[in-house]
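Note that this complex is displayed minus one protein chain, with the remaining chains in position.
And now, chain A:
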């Protein structure tokens, strides 16, 4: 019998539709897999067995009643614990929201439910999505299925690890500086940060409002596209949501033709700090694109070297304000409410106990950067850099259709290695951050294993805003060619857990 957890989302949906398997069987197979392996991986913070099985039964009942099923009906999904789920805990990886049961569904959650996607549970993440390793979770780190002593990337390490360990064929991530793409790269999965505003942020707990973007995670480019179509689209509850049709991503993922496309390679995405094996796989991918009929163009985007600095002013500034609401008054943790402390002291004690070090570090950074007298020098300058980066992209996209780069400079590092060195940790997002600052779209997909450590390397593809379909066109072409070369999906080379 086929192992239902090894199927792609598209295959799973087909089999449920044809009646070959039931949605309940698929869900049970994944719940069993979670039972078997998640103790080692720690991808899930909360598994909603009952909710998942109910959703699956509803899909089977729909099919039995002859109702039309959507393209992902009955397919299980791992949801990053940053989206609110009515009646199901949402912690954002933080102690400060421990025990909070949201009274409402995020728009993304609603869309998943409306599409009959089966939500298995909520996945682990760096606290408030701040981190590149999932080590900043208040609920313990997640292991990389390729080597559980290594990091699965972050902040969405739980979602990526759930995919790579076959606990779910689909997952949702959020990407503020690379939190979808970097985990995808180090786990050999596919992750897409859609254009800013493509996926509603309503009900997605805010880290940095002007950068945060939810997006699809999967094991194949087509699966990511199918999920992209379910979650994207205008939402009147999110003022920054794009009021335009969703780009034809599924169609693009099925075409896989890059002949005549112009592909840019940006000089600034290389050099010191880039692992040799990562660069080798990247350069092979560029060569592959050339073989597939694309034209490769070398570019320079000088402002990209300042992206990290600008990011670490803008994101902390916004987060210092976004996280002010966690004051113990209305929800979540409350410390010191014993009749001897004032409200102000209860707020201070709760924030002291409820936030982890990285969150505190960023709140302090942001508070400082926004202070009067420093605002222009820090926040103001960072906004100028942001404009320059957007202009560099604009100029580049005048010459090329997409830009490619390594997703992250190195393969997965051991848990604990960079925990005490925030600057080293921040470098993991060197190649991903410019797209968040510019608000355009980007994807990471597996492009091989680094020869020196046998760990996955990610290829990043960047497209202009509102042209997300180009990611899927290029991504599916690369994926097909590489799998033909390897003879199987890269994940099959991962050790069994």
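Heads up, the rule we're going with is that a contact is a pair of C-beta atoms (placed from the backbone, for glycine too) under 8 Å apart; a residue touches a chain by one contact, two chains touch by 3 or more; residues count from 1.
The rule we apply is simple: contacts and distances are computed from a predicted model.
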| remark: Per UniProt, and picking from "Predicted membrane protein", "Na(+)-translocating NADH-quinone reductase subunit B", "Aerobic glycerol-3-phosphate dehydrogenase" or "Aspartyl/glutamyl-tRNA(Asn/Gln) amidotransferase subunit B", the hidden chain is "Aspartyl/glutamyl-tRNA(Asn/Gln) amidotransferase subunit B"
| Hey, which of A:210, A:255 or A:270 is the one touching the hidden chain? | A:210
| query | Which residue from A:25, A:238 or A:417 sits in contact with the chain not drawn here? | reply | A:238
| request: For the chain that's not shown, point to the residue among A:32, A:244 or A:329 touching it. | output: A:329
| message | Counting contacts across the full complex, list the positions on chain A that touch the omitted chain. | response | 83-84, 90, 92, 97, 100, 102-104, 106, 201-206, 208-210, 236-240, 317-318, 320-321, 324-327, 329-331, 343-344, 347, 367, 370-372, 375, 379
